[in-house]
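Mind having a look at this structure? Questions to follow.
A single protein chain has been omitted; all remaining protein chains appear in their positions.
As written, the chain order gives the labels A, B and C, with residue 1 at the start of each chain.
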Amino acid sequence: MQLYSIAQLTPRVVGRACSALLRNTLQVNQVRTATKKAAGSKTHMQDSKGRRLGPKKQNNERVKVGQILIRQRGTKFYPGENAGIGKDHTIFALEPGWVRYYLDPFHPKRKFIGVSLDRDTPLPTPHFEPRRRRFGCVELTDSWQASREEERMSRKEYIAFPEILSEKAKRDARRIAKADFYKKALPEFVELSGEELDIAAARMVSVEAMVRGGKSLEDARFYTSYNYGYDKSLEVQRGELSAASAESVKAQYTEIAEKLDAAVVLDCRFKLCKSLTEAETEATRNDILAQLKATEQTPLNAELKAHIASLIDNQVFDLSSRVKLRRRFLKPVASEPVGIVQDDKKTRAVIQRWNYKENKVEVIQRSQEAFGVN
Amino acid sequence: MLGYRSFSTSSVSLKVGCAMVKPVHHRVKVIKKLLSPRFPELKLSPTDPRSPKFRPEITHQDRVQEHIHNTLRSDLMLINYIHGEKPAEGLKRRQWDFTSPYHINRPARPPKGEKVPTPTIMPQSWKNVPGIEKVVVHSFVANCTSDPKLNIGVSLQLQQITGVKPQSVYAKTNLPSFGLRKGVKMGAKVELTGRDASQFLSTLTELVLPRITTFEGISNRAGSRYGTVSFGLKPEDVLYFPEIYYNQDAWAKRFGMDITIHTTAQLDREARQLLSGLGLPFVGTEREPKLTR
Amino acid sequence: MSLAKGVWSQFSRRSPSLGVSSKALKTALLSPDLPNGPVSFKKRSSKIQYQSPIGMEQVYPLAYEMMEKRSEQVYAKIDQITEEINSAEDGSDLKIKLLAKKDKLLADAEKFNPEVLYKVQFATNSLDVTQPVYRRALKEKWESYAKMLTMQRLETLNVIPDTLPTLEPEVDVKIRFAHNAIETYVEPGKILSSNVTSKPPVIEITEFEEVQHELYTVLIVNPDIPDIENDTFSTTLHWGLKDIPLSNVDNVIDPKKLLEDETRELISYLPPTPEKNAPTNRLAVWVFRQNGVPLEKVEVTREFFNIREFVEQNNLQAVGAHVFRSTWDRNVNRVRELYGLPKGRIFHRVRR
């Protein structure tokens, strides 16, 4: 009965257990597993047939792609230039050419078999020389075949293609809409004729895209002009435009660009604004700050909040100063001295907050005005 | 090469037949670990507190080391200074004379009359004043063959005394008559360096050795000839380590230990001089090594 | 209470860029503890919760004082060397050696200034490259990543033996295609769409030694143009620039710089327009230092360009490189039309 459970353990554990038992000279119940050794077998006279190993191509012999150069057990030879190795260490040619058996100074203990692309070039190629490469591709001269091959898509591309097209269509539509928007908006800031307006709108679309992409306004303007000029010089290169007319077109563009840049800017939220001089900017900023400071003592309500927000969202402030101003003038809770606890229970508001210094929850009672709720 | 199992047939054809390191064309050493975006914290140096390997080490004053540096070292240099002393050449391996081509790559012969070469002993100067290198505490428990649980107790005792994580020691030889098999865990050891070693030595000299009634001193004959001194403590002596003494109930079973003090001294004589300065007593006659200067 | 009392508090002879500009940060770095909590923490709660390591408050002033004193000693040495430099002959070996030594000492003197340490590690965008200590920091950063990455890519893409035999990199070369709305620095070896590469790139060359008005040559070559006659590949020169003056601060080759002087363009930009089913094209950007000698009467051919011969003839020193790749995509035809190039060949999908 007891033997049974021991036999269920793995034989290795049982073996260890038994040896431990033997040493301890305690009574041992020997376990015998149900094994019977098989009859002995003849071990001599074993030999396999020849595996037909050995070199299949000699030095300087001409080979085609994929021809086997040597069959071997282990890497008696290593694959050199333009030769590959299989999982049974068979070396084969990767390019057509002439077989070379050679030594490489970087692996002094190895022998290599490679394929030279020329009859006379020895291997290995000197270490710092450019590699000798065969192009090996065949041009499709038949126009039908060529166009079919050009249109052929990989499976991945084929699956993605409709989406790519639709995305492109959407993007183009967005660009057109943007251009239309600028065509409508720009006359407010700058006087432009019909053709000039088209150019200006296109410029603004490009500038906005670049600014949104992370460039500064100056860089965006510069690269927009640069792209225009570059495209024009390419037109000249193609012969579609004469050099002289290209110059005049460029000059016209520069004129429009200067006019436009002097009139409009994009603020930090990419909103189209009138360009201000430094003095004007300073004056506006001071004016708004004064207005904001005037609101500081008045308790907030929804109307006032909207008014302050509209004041802050002005082109004269950049993103970080807008955040600072919001923190200062649009506090969710007014600073402590304003709206101290009132006895009137109807207008009282209670909040709980965590006191980090003392590690406990504080209950704060304030007037509702302090929260801008009325 | 191990074949790997997979359902895909292409994986078999992708199996590489050989590995080849291609020679590069530049001299910039590329450390792949730094190029990989994985495990950024493992790229930090271990001295960087943001690295998981960082250990704040300098936390206490090391009185023993200070004593050695402030008091002992200059005395040791002056005691052992002999004017005009020449280096005592050690026995070196004998090279072949290459009269035969078969001498190439043949290992050199051992020194005459010895199996291993001996070091050259340089005269005392300000550059080779001895110091403590490390202390190895080693417990070999013969009963581990019959009771392998003892290994845990030994390790724990060493860890409690030294405060350093012990390593296991294994039987080196096969002695079936003692039930000893090669590779069986037979105890533990710790290697102490720096402050741990100093702490251990001062506990030993201040608390443990003075209370052992039978202890007269370390034998002047114990040593490795070249600057390493060792001695042993019996299980009953180990009791006096404060970690054991004040918690005797938990330590019903105690284990003896061998203590080996490695010094940078060139000879045992110098090592003993150094250790006597730390309060370790020595007894017996000292043998002077034969040196040919 | 500020700890700075010695050299590190004086900005009369030291550049103001060696200190942090933020007042709060300066207080945090130059006080034994953090009086207003860590400045780098945004949330007020984390500021309150944070505790400095025990004992730092006591040790830091001592450490600061010690390091500042050492810096003072180094500055004394620098004064001595400056005198030697003034008395040395212009252009002599001694003077060059002394100048290099002075640069090294200047970097050593500031390396463990906490303000500099902070800037080097946490405010890397605004480092003043005229200061040796920041140049050294930039160099260490480059060596720990970008240099190795570039060399690895040049090697694995076989740019190094195929175009020039080798490279001992001394400068950091970064490229971006700035004419696009969205631009990023190109990682070496990246395959770019032909739309992106349709106009010339902006190249940034970062020198780590002091450079005043050095001249540079930049070549973009493509060694993967099919040469069907010989059934091999040939090299094409896509862009060539020469005599570009750069310094540590002004280190960008962009259209603004090229429009200044049109003769700097050796050959105009040709975008990569690979052909269908031909192998991926590698475009190697090579940067050469001219060692002050302007290139005169240089003629180059776009096709079958031999870059090794060109470098040897003009005695150029290759100091940096970059590589990006280009393969056939649906935009290639448009780019070809834009540049008035003939339609690209189409090869059989299977290589024979």
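The definition used in the following text is that a residue touches a chain if its C-beta (ideal position, glycine included) is under 8 Å from a C-beta of that chain, and two chains touch if they have at least 3 such contacts.
Here is the rule we go by: contacts and distances are computed from a predicted model.
Chemist: One chain isn't displayed here; going by UniProt, is it "Large ribosomal subunit protein mL40", "Ribonucleases P/MRP subunit Pop8-like domain-containing protein", "Rpp1p" or "Exosome complex component CSL4"?
Modeler: "Large ribosomal subunit protein mL40"
Chemist: Which of C:Gln121, C:Asn230 or C:Thr280 touches the chain that is not shown?
Modeler: Touching the chain that is not displayed is residue C:Gln121.
Chemist: Looking at the full complex, which residue from B:Cys18, B:Leu35, B:Met77 or B:Leu180 touches the chain that isn't shown here?
Modeler: B:Met77
Chemist: Give the residue, chosen from C:Ser2, C:Ser21 or C:Ser40, that touches the chain omitted from the document.
Modeler: Counting the whole complex, the residue in contact with the absent chain is C:Ser40.
Chemist: By the contact definition given up top, give the residues of chain C that touch the hidden chain.
Modeler: Counting only chain C, the missing chain is touched by 25, 28-29, 34, 38-41, 50, 52-53, 56, 59-60, 62-64, 66-67, 70, 112, 114, 117-118, 121-122.
Chemist: Touching the hidden chain in the full complex, which residues of chain B are there? Just list them.
Modeler: For chain B, the residues touching the absent chain are 47, 49-50, 52, 54, 56, 58, 61, 63-64, 66-67, 69, 71-75, 77-84, 125-126, 129, 148-149, 151-153, 155-156, 159, 165, 184-185, 202, 205-206, 220, 272-273, 276-279, 281-282, 285-286, 288.
Assume only the chains that are shown with their structure count from here on.
Chemist: For this assembly, give the contact graph shape among line, ring, star, complete and other.
Modeler: Basically all the chains touch each other, so complete.
Chemist: I need the chain pair with the most C-beta contacts, please.
Modeler: So the pair of chains linked by the most contacts is A-C.
Chemist: Please report how many Å separate the Cα centroid of chain A from that of chain C, as a whole number.
Modeler: Result: the chain centres lie 22 Å from each other.
Chemist: Two or more other chains in contact with one residue: find those residues in chain C.
Modeler: Touching at least two other chains: 161, 165-166.
Chemist: For chain B, write out the residues touching at least two other chains, lowest number first.
Modeler: Residues 25 of chain B touch two or more partner chains.
Chemist: Spell out the part of chain B that touches chain C in their complex, as residue ranges.
Modeler: 24-31, 34-35
Chemist: Would you mind writing out the residues of chain C in touch with chain B in their complex?
Modeler: Listed in rising order, the residues are 144-145, 147-149, 151-152, 154-155, 160-161, 165-169.
Chemist: Tell me, which parts of chain B touch chain A in their complex?
Modeler: For chain B paired with chain A, touching residues are 12-13, 15-18, 20, 23, 25, 145-146, 179.
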